[in-house]
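Omission of a single protein chain aside, the complex is shown with its protein chains in their original locations.
Right after this comes subunit A.
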Amino acid sequence: MNNIGIKDIEQFDAEPVNRYDKQQPLYVSRKKIYPKRINGIFRRFKWIVMLITLSIYYVTPWLRWDRGEFSPNQAVLVDLYHRRFYFFWIEIWPQEFYYIASLLIMAALGLFMVTSSIGRAWCGYTCPQTVWVDLFLLIERFIEGDRNKRMRLDKEAISPTKIVKKISKHIVWLLIAVATGGAWILYFADAPTLLLKVLNGSASIVAYGTIAVLTFTTYSLGGLMREQVCTYMCPWPRIQAAMLDENSLTVTYNNWRGEPRSRHSKIHKPISASDNIPVSRGDCVDCNACVAVCPMGIDIRDGQQLECITCALCIDACDKVMEKLGKPKGLISYSTLANYKQNMKLAFDNINSELVHEHKEILKPKFKHTTISTILQQPRTIIYFAIWVLIGFTMLIMLTTRSHLKINVLHDRNPVSVRLSDGSIRNGYTVKILNMIPKHRTFTLTVNDFIDGEIIMPQKKNDRFHKISLNVKPDSLLAQRLFIIANPKRNKVVERKFRFQIQDNTSSESAEYTATFSYR
């Protein structure tokens, strides 16, 4: 291993496209980035994440879940037309939307928690923009070759092979984009039926419109605009600045051991004007591998930048080089700003690799290395996690103990009450029974806390009941109009409270509604 010298390390002719101290005028057109392929543990992790997220997205609508004959059998379905949301064994009615709201709150809190502890992991690994750009790059690399080949191809004059390559790339991109838009709409209707309808041209204009819009956004954001979306369009990098602190993980170039970078084995360069001590070179061999692989077109050695999505591909690239040189890995590493500053201070007197290294392959033990456990012990992370768990747990309890039966009662308002010829008082109500399970159910409706109150059904005015039986269709609402009739009060009572109660005839489930009877 030690036979490999600096000269054996390939140097890339890579200039960072986005660089703070060389900022381009704002009207200069975009410089294309040609990220080089790299292998390593972070790249492998990203492949796995990509496989999982994309499978979730494309496969989920095809999962089936048996809910009986009266409800759809799609596992995840947002049924906007019937105002129902299905998620495996959970069915949510519009009035239970707070479950979704809390889920969104949990997602936001989770994002805060992840960001404050492990930094921009969302950006680097799971953001749809990152995942689809990765997928599109994969296609690009497959058709046009790696970095150098792509650069050469773009510079070449137009030739049949170039045209074929370019066209086939864009066709595959468009196919992926159409599939992305197509998969999205499958979440909103029965997937097999809808797909068939889309294919034979009988789906609704909304379906085609949605596919068209999402095809356009996927193709343009993932294929054409790429890193510009993160740099210029996305608000999240800006918000994150408020969420990261000196204890959050970021991809860091450890210049306390990298500098002064050089392609030569020895350099003689004064550190300051006053001391002319010759120093040996730092660990960085200035091979630009980290720049060549960066999908955002930055040089991580310039320090923390808004453009950096912490995808860690530069870590993979640099570790490879360090390995070849037989130096300790982690010249570029996940580290916190706090650790970086401490290490900087330790190495500060004059940044000199001889002071940093115990011997060639081992750093001096005084230097701090960020470990995941120190990150997780941050109070902020713990507090976020506690709130997150609290909300999640509360939701879970509410979800498991929720009732699948609800009753709402609307009291007639105009007129509130009617006096009948025998002097008795009649009030009209619309009783709404929500049968929230996909089964036929029969309920008994009773009037409680109201001894002389009797029920009259509009169809049979001469019969008076103390309880009535109502059939409610599966997974639906029954609105039943009925009257309550009672004797007038001699004293000046103007109204009274009483309860409508419904009880499932087969199970013990029941629900109540406190209503008002008016004597006015």
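In this text, a residue touches a chain if its C-beta (ideal position, glycine included) is under 8 Å from a C-beta of that chain, and two chains touch if they have at least 3 such contacts; residues count from 1.
To be clear about the criterion, contacts and distances are computed from a predicted model.
Entry comment: the absent subunit's protein name, as recorded by UniProt, is "Cbb3-type cytochrome c oxidase subunit", drawn from "Cbb3-type cytochrome c oxidase subunit", "D-allose transport system permease protein AlsC", "Spore coat associated protein CotJA" or "Glycine/betaine ABC transporter ATP-binding protein". The residue from A:Arg19, A:Arg426 or A:Lys439 that touches the chain not shown here is A:Arg426.
Checked against the full complex, the candidates A:Trp256, A:Tyr334 or A:Phe483 give a single residue touching the omitted chain, namely A:Phe483.
Although one chain is hidden here, its contacts on subunit A can still be listed: residues 23, 26-27, 232-233, 412-415, 418-423, 426, 428, 458, 461, 483.
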